[in-house]
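Below is the structure I would like to discuss, written out as structure tokens.
One protein chain is absent from this view; the other protein chains keep their places.
Read from first to last, the chains carry the letters A and B; within each, the first residue is number 1.
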Amino acid sequence: MIAALTPRTIAVAVVIAMLALVPVYAHLVGNLFVLSLFTRIVILAIAAVSLNLIMGFGGMVSFGHAAYIGIGGYVVGILAHEGVRSGFVQWPLAILLSAIFALGIGALSLRTRGVYFIMITLAFAQMIYYVAVALDRYGGDDGLTIYRRSQFAGLVDLANKTVFYYVCLALLLGCVYLVWRLVNSRFGLVIQGSRSNDRRMNAIGFPTFRYRLTAFVIAGAICGLSGALLANHTDFISPAMMHWTRSGDLIVMAVLGGMGSVFGPVLGALALLLLEEALPSVIGLFAVLFTGKDMATAREYWQLILGPMLLLIVLFARGGIDGILAGLRRG
Amino acid sequence: MADAEAEPLLQIDRLSKRFGGVIASDDVVLDVAAGELHAIIGPNGAGKTTLIGQLTGEIAPNAGRIVLAGQDITALPAWRRSAMGLARSFQITSLFLDFTAQDNVALAVQAHAGHSFRFWRNARTENELRAPAHAALARVGLAARAAQVVANLSHGEHRQLEIAMALATRPRMLLLDEPMAGMGPEESARMVALLRELKQDLTILLVEHDMEAVFALADRISVLVYGRVIATGTPEAIRANEEVRQAYLGDDDGGGDA
Partner (left out) sequence: MLLLIEQFLNGLQFGLLLFLLAAGLTLVFGIMDLVNLAHGSLYMLGAYFAATFTALTGSFLLGVVLALAATLVTGMAVEVIAMRRLYGRDHLDHVLGTFGLILFFNELVRLIWGPAGMNVTLPPWLNRSVEILPGVHYSMYRLSIIIVALLVALFLYLVIMRTRIGMLVRAGASNREMTGALGININLLYTFVFGIGAALAGLAGLMQAAILTAQIGMGENILILAFVVIIIGGIGSIRGSFVASIFVGLVDTMGRAFLPQILKAVLSPAAASTMAPALSSMLIYLLMAVVLIVRPAGLFPAAGR
């Protein structure tokens, strides 16, 4: 596993080092918000990496991936509400249930392709969203507070924000490694081949459906884990976690970071969420300087910039950050 | 070579296909003996592509049967037929453009090397897959270009790659759909030499427009016109056949393209 020293590998190393040092920085500076922000980034990065397994490598553009964040989160939340607080029960169940849903949804959706597939995954995710809204017992639209985080029999205390952060980071790195091995294995090559030319795959003798479905399930399962983590992070679950715009966010993260690499979505998650934090301030500053409007109002309109920005990325920087880094090597 | 008494390797039994009002395959009857190179010729629009599509499993016939080595494969999906030993090359090359040539062929090997639910080991380091891939590439003359990304290869090399991939699946029978389309004289000659060599240990069903190649290679020729086989026989017999001449060959040199 000796990697060459290219801009890409340097970037990966730097980012990992940076992520590892976040709590140190946060405590030094006394800014715990930074820790919270980066915990969120790491958790969503796990979801984005799982999406990219099927999207970037498998060509399956799922617009309903946030549903698994919701499922994982709700498993944790509902179990906690009903008195089952052990993480040893909650987390495996979150992963398992996500996998089961992915199996069902995938079995139906993967018989279709292209835009059809996008619409169907969107529709099923919306269905799950509405079911969550209808769950009165668990807060419905208002959501459900989680009073105690997942317990691990004293092995780790997730209530400690620093510990929790490192747990999430470790899981992220573990997932990235897992997906990396997956992508280069026989299984991964089938998935990639199917994205490249599914007709050809069938012609040379691969029953591609079963492999793609398996990939879909794996991606859903990993995303379910990120949902369990998110529920712990926010001490709260609500249908909003799986609103379809959240699925859109995940797609943006994957594309922004670069769909062609396993680590790309991590960069994308970093970029998007940091932008979300920084851009409003920048706009607010401009607004204050040029129009005299107050900061708070001006910040709200940052989506006015994000929207067209997405369009521009699609048109001009399709390979994402990773694509740009890969290009640097040649240039 | 062709054993006339033995059961044919491939039997096409009254295959029919229509698209709305258009009859693409009209009661096609054809068989391919084990070890022979059987060519299918015919003017454009004769239904060659539809026939291939039905043989490979991409198009479902309206009526008729396809029997491979005694087994009815009419209802089997494409990947199953490949597993049974029927390999094809595409007329319009259909490759994994963003992968290297050796990746392409290795995938074909992988398809026939057990299941692919292996999640850990780097498949590109598996000699079990790479060695046969290299062998196939060498056989078609592409060994030197193995590490090239397919998108960077020439059209002729794409066609060679198509054959390599078909070979890598260790087939009983090759279905070649116009392998010489778009090739210049030099490349065509190379392809003919390759096919002549492959013919020695493989059964081949060859669809082609290049009459020189067809007459040089074929043991038997079937002529397809308007979805129907109007004649089957040795190259000499076909050349002499009046109906075929009128429908397709023309009177002189048989440069038959419509």
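Definition applied: contacts are C-beta pairs under 8 Å (C-beta built on N, C-alpha and C of every residue); 3 or more make two chains touch, one makes a residue touch a chain.
The structure displayed is predicted, hence computed values, not measured ones.
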Visible chains that the absent chain touches, using the contact criterion stated earlier: A
- request: Determine which one of A:108, A:170 or A:328 touches the chain that has been left out.
  value: A:108
Task: Specify the residue from the set A:134, A:170, A:285 or A:328 that touches the hidden chain.
output: A:134
Field: Touch with the omitted chain, as defined above, among A:7, A:248 or A:319
entry: A:248
Query: Since one chain has been left out of the picture, which residues of chain A touch it in the full complex?
result: 55, 61, 63, 108-109, 111-112, 114-116, 118-120, 122-124, 126-127, 130-131, 133-137, 244-245, 248, 251-252, 255, 300-301, 303-304, 306-311, 313-315, 318
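What we mean here is this: only the chains that are shown with their structure count from here on.
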Query: Roughly how far is chain A from chain B, going centre to centre by Cα mean, in whole Å?
result: 45
- line: chain B partner, complex, touching residues on chain A are 181-182, 184-190, 192-193, 196-197, 199-208, 211, 214
Task: Please give the residue numbers of chain B that touch chain A in the complex, ascending.
output: 56, 58, 77-80, 82-83, 87-88, 90, 94-99, 103, 107-108, 110-112, 116-124, 126, 129, 165, 168-169
